[in-house]
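Yeah, one chain of the complex is gone here, protein chain that is, but the others are all in their spots.
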Amino acid sequence: MDGMSFSEFGSVLIMQGFNGLSYFSVLLLMALGLAIIFGQMGVINMAHGEFLTIGAYTTYLLSVLSSTYAPWFESYYFIAAIIVGFGVAFVIGYLVEWLMIRHLYKRPLDSLLATWGLSLIMQQTFRSTFGPKEVSATLPAWLMGSYSPKEGLDIPLNGLFVMALTLALTSAVAAIMFYSRWGLRVRATTQNRAMAGAVGIDTAKIDRLTFALGCGIAGVAGAAFTTIGSTGPTSGSLYIVDTFLVVVFGGAQSLLGTIASAFSIAQTNSTLEFFMTGSIAKVITLATIIGILLLRPEGLFRLRVRK
Amino acid sequence: MKPTVLNAPSNLRAISRSLRTLLFGVMASVPLLVNAGTTTAEVNTTGLAVTDSVVKVGQLHSATGTMAISETGSIQAERLAIDQINEMGGILGRKIEIIQEDGASDWPTFAEKARKLLVNDKVAAVFGCWTSASRKAVLPVFEKENGMLYYPTFYEGLEQSKNVIYTGQEATQQIIAGLDWLAKTKGAKKFYLVGSDYIWPRTSNKIARKHIENVLKGEVVGEDYFPLGHTQFGSLINKIKLKKPDAVYSIIVGGSNVAWWKQLKAAGVTSDKQTILTISVTEDEILGIGGENMVGFYAAMKYFQSLDNDNNKKFVAAFKAKYGDKAVIGDVTQAAYLGPWLWKAAVEKAGSFDIDKIAAASPGIELKTAPEGYVKVHENHHLWSKLRIGEALADGQYKVIYESDLIEPNPVPKGYQ
Partner (left out) sequence: MNIITPSTASAAGAPAWRAWIPLAALALFILAVLPLCLDLFRLNLVGKYLTYAFVAIGLVLCWGYGGILSLGQGVFFGLGGYAMAMFLKLEASDPESTKIQSTPGIPDFMDWNQITALPALWEPFHSLAFTLLAIVLVPGLMAFVIGVAMFKRRVGGVYFAIMTQAFAAMLSILIIGQQGYTGGVNGITDLKTLNGWDIRTDHAKYVLYFLNAGLLLASVALGQVLLKTKFGKLLLALRDKEERVRFSGYDVAAFKVFIFTLAAVLSAVGGAMFTLQVGFMSPSFVGIVPSIEMVIFTAVGGRLSLVGAVYGSLAVNFGKSYFSESFPQLWLFLMGGLFIAVVMLFPNGLAGLADSVRGAWQKWQARKAGQMTARGAPRTPAPPEDEPAAPTALRVKGGAA
């Protein structure tokens, strides 16, 4: 480390801190949709990764469309992509709930298997539609590169963007869940379905909207991840393992647990990565998670897991 | 497109054989004559799927699963070559028929399908596999059932088999000349090695480290590996910024590739600030990465789509005519294209479809029509080939800025173990 001045070292330290936070937002954004669906409905959506991919392909399509037909739109299309990605995933999620999930509420294990089947079908649909090769959406200029307040200090713009998006989305979800009437109904349904039905809540509708909302958030995450990752038929599977880890480790049914779990996994991994090679860092992180889960299988935060 | 055979055999029988094969080489475009001269019983003594008019070959790649992204190009190139050969009259007057199997990105499935192709279909040759894992899975099958595999990918070496022709480069061919170039033109002394965590990047970096330390008298300031499919490279980028190497040597693959280059760009690491040489990003990968994220970085391979020679122009035109204007061709795609042509040359040289005769006839075969220019099969079943350095452009193509001499393949290097 010869020739490394103190201020350069400070810059790297800042960037490393940012990196941990940015990884945290990515994990949280990935897991948010899954955590909502599982937390509120007890259903595991194995096709979660494919809903991410829907968002990613939506972004790609809009990017192609805008560069061909509306070049003036190119620097804004990304915002539209996030909204449209949410919409497409929401609608597909709504249909999936209506056609499949609602028939399986009494059999949560079976809904898990059925959504796995769905994920296979969706993957092959992407492959048949967009081809097996990866595609790339052109990012608008304001998302490219870095914010560099001084020499040697670079804060990735896409990282900042993902972070802001995660913050906004998580707050929105928390606000909806805890402060809106709809959220009240969702929580009531979660706690006592029969009683909620008895006081006039349309629980079937609540379920459908909750599921669709979870899928929609996955779509947003997918759109946002085109800035940092790949878009291909199996891109969703790159994230799915981490997503499950976050949800399981967090304690599955609590939003707070998911946040805490994403934060601790991200910080552990990114710090370890700095001091050792990436694959060893991953192994140590995983081994720690296994250890903690064996001692505390209900995860960090526990809510109604004990049956 | 007529492969010529230049081999100097030492005894009479071999001379008569090579005369015969020379004759076949000449007559390849006159199928009827050839057919009249050779009965199927003569050219096929081991019961392969060869009739008087048709020879069956297998194609074994992943059409589904995570590897379909990479293997699609190879599937297309092999089909193109086989179509072209058929248009010219086939091999020894026989049309080639393809039996395609899907390895589904799953190594045990590759082994199962390889056995099916060899045992049930008795194919005369197989063009296929992409990852080292799939090759390792099928290798015992090919050796036991005595099949012939044409393997297109650049790979780690440490292997040579009578039953495989390796049409891509092995590690030393791809690495040493590239590092020399870095040292000479960029004055690089301090290197940072990064890779995905599996056999090819590990072995390649092992060779690179030995060469840097022993030959270039440089220094490796960091060496990092990440699990396949890893998507977060922020920490690595910070470490690189801290160590300030003269050059980063990158062997990240698959889905990770996109994340790696996009995050480099986002972290302000551009080509004017940091020299990066990769051996794992072909034009195919740039489709997913986006040309704007790669501009100015270097890749070391034997082939780039922009190569300026007549063979390549014809090849690119034919490829685009068949698969559309937007199709891109990477190094492996070109290597896959060589497979059927090398097989054709070997069969014609041997005057037989028998695996043993092809294996024996292959060394010394030259292909002057190869898009990459000129290749020649070595005794160890790898190809003599050149190494080129390409500089990435915003449109997803490479500009070739350096070309080495022909490099001898050396899959089991002594000093680099």
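Going by the order they are written in, the chains are A and B; count residues from 1 in each one.
To be clear about the criterion, a contact is a pair of C-beta atoms (placed from the backbone, for glycine too) under 8 Å apart; a residue touches a chain by one contact, two chains touch by 3 or more.
Everything quoted here is computed from the prediction, not taken from an experiment.
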Q) Of the chains that are displayed, which are in contact with the missing one across the whole complex? A) A, B
Q | Residue among B:V54, B:A317 or B:V412 touching the omitted chain | A | B:V412
Q.
Of the residues A:A141, A:A175 or A:V241, I need the one that contacts the missing chain.
A. A:V241
**Q.** Touching the absent chain when the full complex is considered, from A:I121, A:A172 or A:A198
**A.** A:I121
(Q) Considering the whole complex, not just the chains shown, which residues of chain B touch the missing one? (A) 63-64, 100-102, 104, 106-109, 111-112, 115-116, 119-120, 131-133, 136-137, 139-140, 144, 156, 158, 197-199, 202-203, 206, 227-228, 412, 417
Q: Mind listing the chain A residues that contact the chain we can't see here?
A: 38, 42-44, 46, 100, 103-104, 107-114, 116-124, 127-128, 240-241, 244-245, 247-248, 252, 279-280, 282-283, 286-287, 289-290, 293-295, 297-298, 305-307
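Methods note: only the chains that are shown with their structure count from here on.
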Q. Measuring from the mean C-alpha position of chain A to the mean C-alpha position of chain B, what distance in angstrom results?
A. 37
Q) If you look only at chain A, which of its residues touch chain B in the complex? A) 1, 3-4, 8-9, 11-12, 15-16, 18-19, 22-23, 26, 124, 127, 131-139, 144-146, 148, 152, 154, 156-159, 227-235, 237-239, 269-271, 273-274, 277-279, 282
Q | Footprint of chain A on chain B - complex, ascending | A | 63-66, 68-69, 72-73, 197, 223-227, 229-232, 234-236, 238-239, 241-244, 255, 257-259, 262-263, 265-269, 284-285, 287-290, 292
